[in-house]
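Once you've had a glance at the structure underneath, I'll fire off some questions.
Missing here: one protein chain of the complex. Every other protein chain is in place.
Chains here go by letter, A, B, C, D and E, matching the order in which they are written, and residues are numbered from 1 within each.
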Amino acid sequence: MLFLCVFFALLGLGLGYAARYLKVQGEPLVEQIDALLPQTQCGQCKYPGCRPYAQAIVDETAEINQCPPGGEETIAALANLLGVATQPLNAEFGETNAPAVAFIIEQDCIGCVKCIPPCPVDAILGASKQMHTVIASECTGCELCIAPCPVDCIIMRPLAPPPGQWQWTTHHD
Amino acid sequence: MKPSSPANAALHIGLFSFMIVGLVTLVFHATKDKIANNERQTLISSLQTVLPQDSYDNDLLNDVIKIQPYTIYRARKTNQPIAAIFISTTPHGYNGDIRLLIGINIDGKITAIRVLKHKETPGLGDKIEIKKSDWVLGFKHKSLSDMSSAQWAVKQDGGSFDQFTGATITPRAIVNEVKKTGLFFQQNQQVIFQ
Amino acid sequence: MIKQWKFPGGIALGDHKQTTEIRDTALPAELIYPLLQRSDCYATATVYPGERVLKGQVIATQKKPLTTPVHAASSGVIKEIAPHLIAHPSGLTDSCIVIETDGLDEALPANPCLDYHLETAENLRIKIAQAGIVGLGGAAFPTAEKLQALQPIHTLIINGAECEPYISCDASLIGSHAQQVVQGALIMQYILQAERCIIAIENNMPATLQALHEATSQESIQIVSVPAIYPTGGEKQLIKVLTGKKIPANSLPTDHGVVCQNVGTAFAVYQAIIQGIPLTERIITITGKGINHPGNLRVKIGTPIKYLIEQCGGYSQNIQRLIMGGPMMGIALSSDDIAVIKATNCLLGMTNNELAESQSAMPCIRCGDCSTVCPAELLPQQLYWYGRSGQLEQCQDYQLFDCIECGCCDIVCPSHIPLVQSFRSSKGELIIKEKQAAQAQLAKKRYQNQQQRREKEQQDKIAKAAKRQAAIDKIKAAAAKRKTQGV
Amino acid sequence: MKHYLLLLISTILVNNFVLVRFLGLCPFLGVSRKLKSAVGMGLATTFVLTLASVSSYLLYQYLLLPLDLQYLRTISFIVVIAVVVQLTEILMHKFSPLLHRKLGLYLPLITTNCAVLGVALINLQQAHGFIESIVFGVGTALGFTLVLVLFAALRERIDAADVPAPFRGASIGLITAGLMSMAFMGFIGLA
Amino acid sequence: MANNTQTIIRNGLWQNNQALVALLGLCPLLAVSNTVINSLGLGIATTLTLVLSNGLVSSLRRYILPEIRLPLFVLMIAGIVTIIELLMNAWFYELYKTLGIFIPLIVTNCAIIGRAEVFASKNRILPSLIDGLAMGLGFSFALLLLGAFREVLGAGTLFSQADLLFGEAASHWQINVFDDYSGMLLALLPPGAFIALGLLVAAKNAISSKL
Partner (left out) sequence: MQFSTSCSPFTPANTSVNQLMRQVLIALLPALGTMFWLFGYTVLLQLLLSSITALLAEALCLWLRKRPIKVHLFDLSALITAALLALAIPTIAPWWISVSGTLFAIIIAKQVYGGLGYNPFNPAMAGYVFLLISFPQQMTAWQSPFLFLPLSDSLQLIFSGHLVIDGLSSATILDHIKTQLSLGLSLTGIQSSALFGNIAGKGWELISLAYLLGGLWLLYRKVISSHIPVAVLSGLAIPTSIHYLLDTGSANSALFQLLSGASLCAAFFIATDPVSAATSNSGRLIYGILIGLLIYIIRTWGGYPDAIAFAVLLANLSAPAIDFYTHPKPLKQQL
C-alpha cells in the first residue's frame, strides 16, 4: 500500500514538472476575442473599451453577454470561439440599437470642444470657438459625445444604406 | 497562478492518496469476509438450481475438475459420486455462444439445466432464460438412455423437444449441447470421478 | 463548324421571342440619368441646373475607377440634379440628372474615323472609354476596361446568345445592322490583337444566322450557333461551350486569353469609332402579355419607362408585374416612373398566367434537382440550408459567391423555394459583415492611436513636470547654498 | 490475427462503446456540435484511450497483482488516467492553444469520460492480454471517434432543421443517438 | 452565484438537473435505467457519493493545489466509490452484480467531478453538502423516471425484482401495469434508453417553458 502511495507521489512529481516546464506563454485568446467585438469602444460593457472586456472574458470575470452593440451575433461568435452555450444579451448593460452615427447640428454648436476628448476614435473635428463636425465614416456610434455637450446639439442619426450599398434581405422563414 | 513546486505537488498527492487508500483498506478489511462469503454463496445457489441441496453432502465448490471444454463440479453423498454439474458452452446459438449449466445424475438422467449466458435475439431466442419461459424445465429427468438418440432433437428435426415459435436454432443448439454433454458424461464417468 | 463543348447544368426554356423590325421612338419630354452606375460606383455630374446641353455632350464623368461618362441623349436644359426613383432592386431613390428636352435634338459635331487601323489600340480604347460604352449584355461593366487585357488574348467572343426568353433586342439589332456589328467586332479584335473572333447565337434563330453569314462573307469571323440551353449566354458558360475552357472562380476570362462582349456593345463600339458618336441610344425589347404592342425599340438612354410603354400602346388589362430584363434574371420594378439605363435590354410586362402563381414554399426535400441544373456546379440546397440557419461561413465554403444568380435552381425546385433570393440575402449579409469588420478594424486602429497619443502626452507631461521640478530644485538648492555660503 | 480482427470489429461496431455499451456519453453529446471539434476530440480521445488501456494493464499486472491490491484497482486506474489526461492537456495547451480552448471543458472531462475507465475495467473483466488490451483500447477509441464524427455531421444538419421547440438541443440529439444506436443493432452477430 | 439553500435545491432538482439539463452522468443513467429498482439502487449510490465527495472536497479545498486539483478530486471520489462498492458488495450483492461495472464507473460520472469542480471547491461545507444532496436527488429523480418509463413500456411491469434492494419480502412488490403485454423490447435496449431520455428532456423543456 505504501508502495502505491509512493508511486502516486512519483506521478505527481512528474506532473508538477510537466506543468512547470510546459507552461504556456502569452494568451493569444484575448486577441481572438477582441477581434470579435464590434470595437465601438462605448464602454457599455462596464469596461473601458473592447479590449479590456476581452481580457475580462479570458479571466472569467465577465460573461459573454455584456456587449449591447455586438448583440446576439457577437454573443454567438464568442460562444462558438469559447465552446460555451450562447445566452441572451444581458439587459442590464443596455440593448442593441440600430447602427447610427453622431451628427452635430452645426448652427447650435458653440465650439466648446467638450465633445472631442470623449470620442474614442477621434471622429470629431473642430477647434475652440469653432463649429464642430463628425466624420460620419469614422464614427462608431458609441454616443459618448452626447452627454458632455452643454447645448445638446449632438444627435444620433440612423445609418440608412444608399442604393449602392443596399443588400437583399430574406422575406421568408 | 504560479505553479507551486513539483515536489510540493508530489507531496500533496502522496499525502492525499495515503489517507484515502488507508481508508479504503480499512473498509476492505472490514468487508472482506462478507464479500468472499457472498461470492461463494452465489455460486452455490447457482449450482443448486440444477441440483437440490439435500442430494449431496460434499463441498461442491472445492470438488471441481476441468476437462476441456468443460468445468465439472462433482456431487457426492457419503463419498459416493451421485451427480455432476457441467458448465459447457455451445457456439451454435443464433448470435454466438450460449453457456449452460447442466446437472446430470450418475445414472445419466438430467437433473436440470440453466442458461448462464447468451446473446440470442431478445423476444425470440431468449425464451431459454428461466425468467422468460419455463422451456428449460422440460429437460428435467430426461435421460439419454430413455430416448433413442434421434429423439434427442427438436421436433422440427424429428425429435421430442419443443421448439418455440419463430426460433428453432436456439433450442436446437441447446438440445444438441445437452445431448453431447450427456454422452460425454456417460463415456467418461471414471475419469471424472477419479 | 467549330468544335463545341457542353457546360454543366442549364435548362431548356420556352423562348417566347418575336424578332421584329426596330421601331424608332419619339423624343420624350424629360431624360433622366442616375449617377449610380455599377454596384457602388457613382459618376460625377459636370453640369448644373439651368445649363443647356447638346446631344452627345458629357453630363457626368468618370472621376472614380470603374465608372464611365454619361452623355446627354438629346439637347435641352438641365432641370435638376435630385433624388429620383432609379432602376434598382431596392426600389430606392437616388440622385439623378434630369434634362428637359427642347425638341431640337441638336448634337455636338461627330468625330468620325474612316480607317481605325491607322489608330493605336490605346487611342481606340480611350475613345471607347470617352464614348461612355459599357457592356450592353446586362452587367454594364466599362467596355474599355475589359479591352485592356494584361494577358495576350487569343479569342474574342461576341455574345449574341440572348438565352433568356422574351428578349430579342440583340437578334433584331443583327437583323438590321449586321454589317456594323461585325465592324465593331473587328475593331475590338484589332484592339485586343486576338487571333480569332467568334460570334455566337442560339440555334433557334435561323434568320439572324442568315443575316450574319451574309455580313461576314468577307471576313475572318466565325459564326457559331450554340444550343438553346439557358444560360448559354452567361459569359463563363459561353466560353466553356466555345473553347472548352472552365474559367475558375475568382478569375476573369481575360486571365485565360478570352474576352466576351455583347452584340450591342460591338455595335456601340462601331458607332463610337467609325461614326464618332457616344453611346446615347440602345435597342430595347418591350414585350410580354401585359403590353399592347410589343416590339423592339430604338430608345434614348434616360427615357422614362412610362413614356416607352405609351409608345407601345400602353398596358393590357391584367398586367401584374413590370420587369426590367428577362424573366430569369431581371428586376421587378415597383413603378414605371423610372428611366431606362444603359443596361436595360428588355421591359417585360407579365400577366397573371405567365407568372408563377405564388405557391407557398415547402421545406427542401434535398432532391438535388437544383444542383443538377446549376451551371456553376454549386450545391444550391446546401447553400440554402446554411443560409437559412445563419451558417454564413459554411455558405462561403460552399462557394456562395460563385453563384451567378441565373435562377435555374429556383425554377426547378419542386418545393418552390425562392433560392435566388436566399442566396442574394446571404451574399448581402456576408458583404455587410465584411464591411462591419473593416469598420471595426478602422475604429480599433484609431482608438489605439488615440490611446498611444494620450499616453505619450501623459508621459510628456510627467517628464515636463519632473524637469520643471528638477529645475526648481536646482534653483532652490542653489539658493540654499548661496544662503549657507552667504552666512 | 483473425481473433484480433474480430475483437476490433466487435469493439468498433458491434459493441460500440457509445451506442451499445453506454460509455463516454457526456463528451459524445457535448463535443458534437461541430464536425471539426469532433474530429479533434476524437483524436485526443484516441490517444488517451490507447495510452490508458496499456498503462492500466501494466499497472494491474505488475503492481497491483503482485502486491495483492486488486481492490484498489479503481483508484489506481483513475489516478493513472488522470495523469495521462493532464499530460495530454498540458501538451495540447502548449502546441495547439485554440484546439485546447475549443475542447476546453471537455479535456479534463476525458478523465471522467467513463470510456477510459471503462476500457480499463472491461480489459480486466474479460481478462484481456497485453495485445488484446491494445487492440481493445484502439478499437474503442476508433469506435468512439467514428460515431462522434458521424453524429457531429448529423447534428450540423439537424441544427439547420425546423425542430419543434421543446425538442431542440439535447433532446433531439438524444433521439438521434437512439436512432443511431438502433441502426448499429444491425451489426449484431458480426463478431 | 447565489448560495442560499433554496436556490441550491431548486438548481439541483430542476433548473440545473444534472441529467436532464447539464446532461452529465449519462452513461450510468442510460445503462442501468431499465428497471425502477436498478435505477433506485444506482440513484442511492450516486447520491451518497455526491454528498460525500462534495463534503470532502469542500472541507479540504484549502489544502488543494490548483494545478493538481483534478487528480486529487478524482482520487477522493475514487476512494469514496470504492468504499461504497465494497459496502454494496457486502450487503447488496445481487444488486451489485446487476449494476455491474457501473458502480466503479460512478467514479467517472461526470456530474460528480463537475460538482466538485464547480461548486464544492468554491463553497463552504454545508452548502456543498446540500448541493450534493440536491444534485444527487435530481439525478436519482431522472433515473427513476427513466427507469419507470422503460420498465412499463418494455416489460409492462413496475418494481420487478424489488428483492434485490429490499430483501426477500419485497419480491412480490411487482406491479403488472398491463396484463397480457408482450413487451416492447426496444424500450429495454440501448436505443430505447436514448430515445426515452430524449423524450424526457423534451418534456422537461416543455414544462419549463410553460412555467
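In the analysis below, a residue touches a chain if its C-beta (ideal position, glycine included) is under 8 Å from a C-beta of that chain, and two chains touch if they have at least 3 such contacts.
Keep in mind it's a predicted model, so treat the numbers as computed, not measured.
Within the full complex, the chain left out of the display is in contact with B, C, D, E. The chain not shown here is touched by just one of C:L124, C:M350, C:L430 or C:A443, and that residue is C:M350. Contact residues of chain B toward the unshown chain are 92, 94-95, 121-124, 165-166, 168-169, 172. Residues 182, 184-187, 189, 191, 195 are the ones on chain E that touch the missing chain.
Although one chain is not displayed, its contacts with chain D can still be listed: residues 35, 149-151, 153-154, 156-158, 161-164, 167, 172, 175-176, 179-180, 182-190.
Everything below uses one rule, namely that only the chains that are shown with their structure count from here on.
Taking the mean of all protein Cα atoms as the centre, the chain whose own Cα mean lies nearest is D. Counting C-beta pairs in contact, the chain pair with the largest number is D-E.
On a Cα centroid basis, the chain most remote from chain A in this structure is B. Taking the mean of C-alpha positions as each chain's centre, the chain lying farthest from the centre of chain D is C.
Averaged C-alpha coordinates put the centre of chain D at 21 Å from the centre of chain E.
With centres set at the average Cα position, the gap from chain A to chain C is 38 Å. For chain A, the set of residues touching two or more other chains reads 1, 4, 8, 11-12, 14-16, 19. Shown for chain C are the residues in touch with two or more other chains, namely 388. The touching residues of chain E, when paired with chain D in their complex, are 23-28, 30-31, 68, 70-71, 74-75, 77-79, 81-82, 85-86, 101, 104-105, 107-110, 112-114, 117, 186, 189-195, 197-199, 201-203, 205-206, 209. Chain C contributes residues 363, 385-386, 388-389, 391 to its touches with chain D in the complex.
The part of chain A that touches chain C in the complex is made up of residues 34, 37-41, 49-50, 120-123, 138, 140, 162-173.
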